[in-house]
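Note that this complex is displayed minus one protein chain, with the remaining chains in position.
Chain lettering (A and B) follows the sequence in which the chains are written, and residue indices restart at 1 in each chain.
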Amino acid sequence: MTSEFAVELRDVVKKFVTPEGNELNAVDHVSMQIKNGEFFSMLGSSGCGKTTSLRMIAGFEWPTEGEVYIEGRAMGHTPPFQRKVNTVFQSYALFQHMTVAQNIAFGLEMEGVGEDEIKKRVGRALEMVQLTGMERRRPKQLSGGQQQRVAVARALVKTPSVLLLDEPLGALDLKLRKEMQLELKALQQQLGITFIYVTHDQEEALTMSDRIAVMSKGKVQQLATPVEIYERPSNKFVADFIGESNFLEGTIKSLARDEAVVFVPALNAELRGMPMSSDFVNGEAVAISVRPEKIRIAENNAKGDGLFEAKVLTSVYIGSDTHVYVDMAGIRLKVMEQNRISRLDPSSFYTKDQIITLLFMPENTLVLKKD
Amino acid sequence: MLQRLRESKSMQGTFLALPTTLWLFVLLIIPLFLTLIVSFGQRSPDGGVIFSFSLDNYIRLLGYSTDCPGGQASCFDPLYVNILWRSLTLAFNTTAVVILLAYPLAYFIARAHPKRRNLFLFMVLIPLWTNFVIRVYAWMMLLRKEGAINIVIGWVAGLFGIEFTPLEMLYTPGAVLVGMVYEFLPFMILPIYTSLEKIDNSLYEAAADLGANAVKTLLRVTLPLSMPGVVAGTILVFIPVMGTFIVSDILGGRQVILVGNLIQRQFLDARDPTFGSAASLILMVMTLIVTYFYTRKFGFGEEIVAA
Partner (left out) sequence: MNPFKRSPFVIAAAVFVYTFLYAPILILILYSFNASRTNVTFDGFIPAFSERVEMDGSLVKASPCGPFHWYCDLAKNDDVIEAAGNTLTIAFTATLIATIIGTMAALALQRYDFKIKPFSQLSLYIPIVIPEIVMGIGILTLFSQAFGWLNNAFNLTGDARLALGIGTVTVSHIAFMVPFVTLVVQARLQGFDKSFEEAAMDLGANEWTTFRRVTFPMILPGVLSGALLAFTLSLDDFVITFFTNGPGSTTLPIYVYGLLRRIITPQVNALSTVWILIVFIAVLLLQWLQSREAKPAH
């Protein structure tokens, strides 16, 4: 390995011309460094530039500006067939006119590997994805999950240094998807190669990844570990996109190293929280984000810092949790409470128009840049 | 070079499309321009072309004549206008009859059991695969005074004890119409079938559920949804009927002269390619005008390719 990074994007821009003739930056000055052996995800909704970024790594598209490096080497206009990365396609793209074995052997044939060697490696690849005995089937005769495994085997049999996966589980039903998530993760750990995984499913990204790049409008919004992305979102977009968040608006009153005091006009009160950016200034308009499960419901009539009264709008029981929608001084909030105790008594649940007291703790109150 | 070709998608596209585009340009577009140029020319004594710019051929086509029975300098001779009008009405009539025959059959095939659908469709195609000229010949045999149709009618008449003299059917406008309908019927059945087959059964169920009876369902659901097929079929029938000269030549004899026959004779018997070219351009303009207004109203369906 010549570089500590398996793949690196340096200030990459990809422009497309829309059918209406406008220029669109599908990828807008993106830089990221993907480490060797890492399970790296690009997460975002459709049109955020994640798939285009992946396609530029694979070589199906070339950057308009900037450069893609694979194992430290600038790729320029290197065609896909000269790159040591392989792709698992969203549609699987299995060749319908070939058998499973022929599909998997295709990449090895292109390398000029000998017949016996191909046979051996195809067998091993099938074993790896638990499809031994399916060699002679046609892709159409396989279930969605099996096709997905063939697509993975076909890419992995070439022992790429990086495996690119473009929403590989998108077409599977929920149960199978969960199974395959764990399987793919196990496979990646066992093989120790870099996976770059594109998905719009945040749960999938959080479950599998070592690091995630959250993308929107062609830009990387945050690149961090799953825990950091959930607990310390870098801006309002990430806080909103990953999981659920309640937002309040306010202005910064005073700043300390890891605490900011924000005046919230709607509450006519101050809230203490964690600044998620280092370049706030006093008086700056900011967004405050609090996750539903991190708002506590306190004893009634409790008074003190971070305690506010709210009126229950509806309460929804969903088994493991209760979701309480409340009105706090005209702001709608969602509060989540775990059902830790088994109970049936209706009076123990929140009812409409009931007044409750909410507790905002400074470590759960995140102060974010507004845009 | 190879590197440039690899990186320039536009060059690859041009390279791939070039042979076809050139071929069509040289053999379809240049000839059309040549026809235009020739149509302004004059006939040379040996049947060749003297290039000039004169509108004589067009004026003649529109009925201007210097060879008048009354001895005037010029008069209106409706000969060619009549031929153009006859071709146009025949094309319209043929198309109308073809739609009337094709629609029920296409409907029948589209609503048949899926297993039998291909067989029924195949049965429409078989006559199409026999040669065009052979099909005209078959009708010549049927329509003759001694032909099968007269024999069958005579036999039926005999059963009822009615006197029957064989009908003169060959070499009449009716014979030409029947021949044209027969030649082009499959070209209407296939696109209509294609568009009818696309209609989901649930639409019929929805129409019935909403209270439409059979006739209303046909008028409000089936017909509108199958219009693309009818449009495509019309283009595939109307245009060739306008230009065909074999059917009228063999089934119409000297009685039914269409613009196709006129053009053909200018190039072969009369040896006046300039007049033939003018007639051919008028024919082209007529079909383009009809096609233009027709497709502007109904759209140019993809069913053409499906056929």
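Just so we're on the same page, a contact is a pair of C-beta atoms (placed from the backbone, for glycine too) under 8 Å apart; a residue touches a chain by one contact, two chains touch by 3 or more.
Not measured: the values here are computed from a predicted model.
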Touching partners, among the displayed chains, of the absent chain: A, B
Sole contact to the chain not displayed, among B:Ala96, B:Met141, B:Val156 or B:Leu210: B:Met141
Of B:Leu61, B:Leu88, B:Leu105 or B:Ile257, the one touching the omitted chain in the full complex: B:Leu105
Where the missing chain touches chain B, by residue: 6, 9-17, 19-21, 23-32, 34-35, 38, 49, 101-102, 104-105, 107-109, 111, 122-127, 129-142, 144, 146, 148, 182, 185-186, 201, 204-205, 208, 213-214, 217-218, 222, 235-236, 239-240, 242-246, 250, 260, 263-264, 267, 273, 276-277, 280-281, 283-284, 287-288, 291, 302, 304-306
Contact set of chain A toward the excluded chain (per top definition): 58-60, 79-81, 85-87, 89-91, 93-97, 106-107, 110-111, 138, 140-141, 154-155, 158
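We take it that only the chains that are shown with their structure count from here on.
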Separation of chain A from chain B, taking each centre as the mean of its C-alpha atoms, in whole Å: 60
